[in-house]
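A single protein chain has been omitted; all remaining protein chains appear in their positions.
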Amino acid sequence: MDYVLIIVIEMLRAISWLVLLASGLAIIFGMMRVINFAHGEFLMLGGYITIMSHNAGVNLWIAMLVLAPLCVGIFGILVERFIIRFLYGRILDSLLATWGLSLLMVGGVTLVFGNTVQGVSTPLGGVSIGAYQVPFYNFVLIGFAAVLMLAIWSVLKFTKAGLIARATMQNPDMAETLGIRTSWVYMATFGIGSAVTGLAGGLLAPLTGVVPSMGVNFVGQSFITVITGGASMIAGTLSASTLLGTISQGMTFLTGPVYGDAALLLTALVLLRVLPQGITGRIFKKSL
Amino acid sequence: MEKTLAKDIGFWVMLGIGLAVMFIGPMVWGLFEIMQITQYVVLSVYALSLAYIWGFGGILSFGQAAFFGLGAYTFAVASINIGETTVPFALSFLLPAAFGAALGYFMFYGRLSDVYLGVVTMVVTLIFWKLINHTAGPEYSIGAARLGGFNGIPSIPILNVPGDAKAWLDPAQMFQAFMGILIIVYLCLRLIIASDFGRVSVGIRENETRASLLGYDIRRHKVIIFAIGSGIAGMSGAMWATYQTFIDPNAFSMEMSAKALVWVMAGGVGTLAGPILAVILLQWLSLKLGTMHILNNYFILGAILMGLVLLLPRGLLPSLRLLAERLWHLGRQKMDASAASRKATSDV
Amino acid sequence: MTKLNRRGFLLASGATAATLSAPSILRAAADTIKVGGLHDLSGPLDASGIPMNQVLKLAIDEVNATGGLLGKEVEAVIYDPQSNMSLYSQYATQMALKDRVAVVQGGITSASRETIRPIFHRYQTLYFYNTLYEGGVCDRNEITLGTTPAQTVEQLIPHAMNLWGKKVYTIAADYNYGHITAAWVKRYVEANGGEVLETEFFPLDVTQFGSTISKIQAAKPDLVLSALVGTAHLGFYRQWAASGMKAEIPIASTTFAAGGTDAVILTPEEGNGILTSYGYYTSIDNPTNAAFKAKVKEAYPDDTPILSELSEVTWEGIMVWADAVRTAGSLDREALLEVMESGKSYDMPAGKVSIDPKTHHAIRDVYLAELQDQEFIIKETFPQVQPKDTQMVCNLEETPDANVHHEISLN
């Protein structure tokens, strides 16, 4: 029995892993139609900041939940002001520019921090469920993924800022006529998207080897989740993460990671053929 | 005034350069330069495959590496088993073309929008990359050829003169053969583009609705264009395999697809000569960077790419042409302002 | 207006690019002996490439400090392939044909070796491959000093099984190295009366190991044998410690910290107790190693490389080659090979090393060590271990012009 429970926990962790990876990208790509190929490197930057500040004595949780999002958010705003601002509406150029940015970040972090930095061990140790032991940190991840989704949903749904952001992204010209300084909204939205990715990077730092080139492992998964999710941000990312996370983990349990990954890709492929606009292109049409 | 191929100076200039390089090159250059330029020729054919389907068919493929790798592995497996390279080389065009047609049917008859089209091609390449990487065990071999997984397939036969299996091409002959292939591919593409089929494809690129309102079945057109592009990419993969006598899953990597995108974007979408220019410049640049130990090479390459996008929005060739036109105008102040000579951006 | 000053900037940057590429002032006529160094200095593989490159340059300075070779100065020709195969093949061709180097040291992954080895074989440029790998290369033009699975697994398995028990759970990277190592593990576990409960392979970019950790817990093995490779797989060790399993089931590995950096990236809580087996550890105490470490510290005071078998064997590659040139008194490849195949033994930081004439692989001492607070403590030493796996498939005395990488399969 507890083996089944372990599998369920494992799937929930995989889902929250995808949610954390993809929500920052959902904001930047899903909402702003900017292809951010440097998304993996933003995660890496979040990881690095968490570790560097922890090694410098800052409490791990503050480093992870405050410093990482803050610094990566500010970095995001700088990137938006100097690069992305010229590329709105030119979705392909944003791809090429951000691919250059990702190379630059890998090289830059190697120059500044070097490529071997002592990591931080996973806090809170293990907890035993039946005959098995699972890192307690899993529940922290699941918790934060849920909180993150809830936070973004409520900001977009209930706050004035959320409304302005959504309006601007849907029709910038109309938003201008209503007196909204759209350039500020773009800057802020890109900043928040980067901050969310920084937070995700921070949360994942204790679980992975943090090196300058770690980003490449995450960029594929994040894009596929956001694209499969489709237009609406919250419902799309959530439904896609759940579907893809469950299938990939299920297959991994049954046959092993190779077929787990292949299953995830095949599901995405079939979904894209059946629902070209992504899950929320058709179902949950009106949701956020 | 119909823009027939015969009257297009750009075409003849490219053809002239190509033939000159092909015949004079081996006499002038040493073995090392020949080997290096052969690599640029192979990558130029690869860049042309994307330049054609994207620039002239409006199909943006994020996964051109899938066909490059498929062509390379098809050639490797076939030539190792058959022991002769002419049939495998033909296979390396036909198999990817057939796969491209099948994938094209799957995509274009599914009414996918452009961005999702890009993603589907990316996902297909990722699947190839994952599966090929998994073929490491001894049980994964086709006939005598071990797929070899991450370590790839070593000692792939060198291209031999058709008919005589033992007459392997020496580097100079291989260079001339590849140069010939590049010229033929460029010629065929220009002919297709100038033909009615090409005109319709450009029409589809401009406005799909109008093309279907004229009665053209745009889905069938796109499948054909995509298949042609896939075949060319597959052939360039085979050229790569026989040039290096080694192939590994990196031929299917995301980086290989991204490189094609960069070359076509940097060179100028909607041109054929632009991407070739971009291949030579960018490959030479990353080679040069490797020998100069300034900062970290990833850092510099990234900065250059970003600079390219922000400073040359329309790509290298169109910007150079614009620069040339502007200088030409400034030089001739007495030209009247109406500038009747502003010719439509020709498809070089 | 903005259009114009962009053009201005474009023209300016075009000019600087031209000057940068102007050919560097030509050295005096070839009065130096050129040694090629081909390691990834940027991109994912730079963590292993940079230390090897630093030690290479140090070794060449050492040779020059003792009067160079044949009265000439030894000059390093170093290129950075940027973890990219097409650049590996271009630089190999450039070294062989244009720079006409006397010897090349380099190549990290098997894919990069297999890209450049045939080129050096075709143009007869002597080639040293200094990275531990899955064994099986049969090429008279290549000297392979790194350890192969047979040499390390043969010592690691019996030692681990005596310590912890008979039931082994193997997890390995899903490529040739992983498959072959797993096969050798199975052979030696069964030879020592043990049993491999399960063997699981992981693609190189897998970062989540939750499901595997649960499966291992279900199988209840006595020890876990890991042949995981690459930074993504570091996640396993972290997630293993995170679920509190480190105290329950110990880990032995033939790949952990091969490049030295993993030991630093993992915290002591995660890394302590992992048993590994390599041809070299910094904690080997013999005078040559002490001198070697001092030289490295002195040459690179602030960016001291983390030493491991990869960088130490690069030092060996230069020293063995230099010794052969001095003994043979010429740069002729055949003369050098004759010296190296004479069974001569060299006193290296890693201990006694000699070259097996049949496979051009190293017969060397192999050590077993356990990680404690990010330092490896040597538990056992095994002198002069033969490269048995490559000897099974390759005999250069019978087939001198072999030029192939055999896939050693035990079944």
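The first chain written gets the first letter, and so on, giving A, B and C; residue counts start at 1 in each chain.
Note that a residue touches a chain if its C-beta (ideal position, glycine included) is under 8 Å from a C-beta of that chain, and two chains touch if they have at least 3 such contacts.
Basically, contacts and distances are computed from a predicted model.
J.: Considering the UniProt annotation of the chain absent from this complex, which name among "Cation:proton antiporter subunit C", "Putative MnhB-related membrane protein", "ABC transporter ATP-binding protein" or "NADH-quinone oxidoreductase subunit N" applies?
T.: Hidden chain identified via UniProt as "ABC transporter ATP-binding protein".
J.: Indicate each shown chain that the hidden chain touches within the full complex.
T.: Spelled out, the missing chain touches these shown chains: B.
J.: Looking at B:L15, B:A101, B:A145 or B:V202, which makes contact with the chain not pictured?
T.: That would be B:V202, which touches the missing chain.
J.: Which of these, B:I156, B:I218 or B:L301, touches the one chain of the complex that we don't see?
T.: Checking the options B:I156, B:I218 or B:L301, the one contacting the hidden chain is B:I218.
J.: Which parts of subunit B are in contact with the chain that was left out?
T.: 1-2, 196, 199-200, 202-203, 205-207, 209-210, 212-218, 344
Throughout what follows, only the chains that are shown with their structure count from here on.
J.: Between subunit A and subunit B, tell me the centre distance in angstrom, where each centre is the average of that chain's C-alpha atoms.
T.: Whole-Å distance between the two chain centres: 33.
J.: Measure off the straight-line distance from the CA centroid of subunit A to the CA centroid of subunit C, and report it in whole Å.
T.: Result: the chain centres lie 35 Å from each other.
J.: Could you list which residues of subunit A touch at least two other chains?
T.: Counting only residues that touch two or more other chains, subunit A contributes 106-107, 110, 216, 258, 261.
J.: In subunit B, which residues are in touch with two or more of the other chains?
T.: Residues 130, 134, 296-299, 301, 307 of subunit B each touch two or more of the other chains.
J.: Please give the residue numbers of subunit C that touch subunit B in the complex, ascending.
T.: For this pair, the touching residues of subunit C are 6-7, 9-10, 13, 20-21, 41-43, 46, 78-82, 84-87, 89-91, 93-94, 97-98, 109-111, 114-115, 118, 174-176, 178-179, 201, 203-204, 403-405, 407, 409, 411.
J.: Applying the document's contact rule, which stretches of subunit A touch subunit B when the two form their complex?
T.: Against subunit B, subunit A makes touches at 83, 86-87, 90-93, 95-97, 99-108, 110-111, 216, 220, 223-224, 227, 258, 261-262, 265-266, 268-269, 272-273, 276-278.
J.: Residues of subunit B touching subunit A in their complex?
T.: Listed in rising order, the residues are 60, 106, 110-113, 115-116, 119-120, 122-124, 126-127, 130-131, 134, 254, 258, 261-262, 265-266, 295-310, 313.
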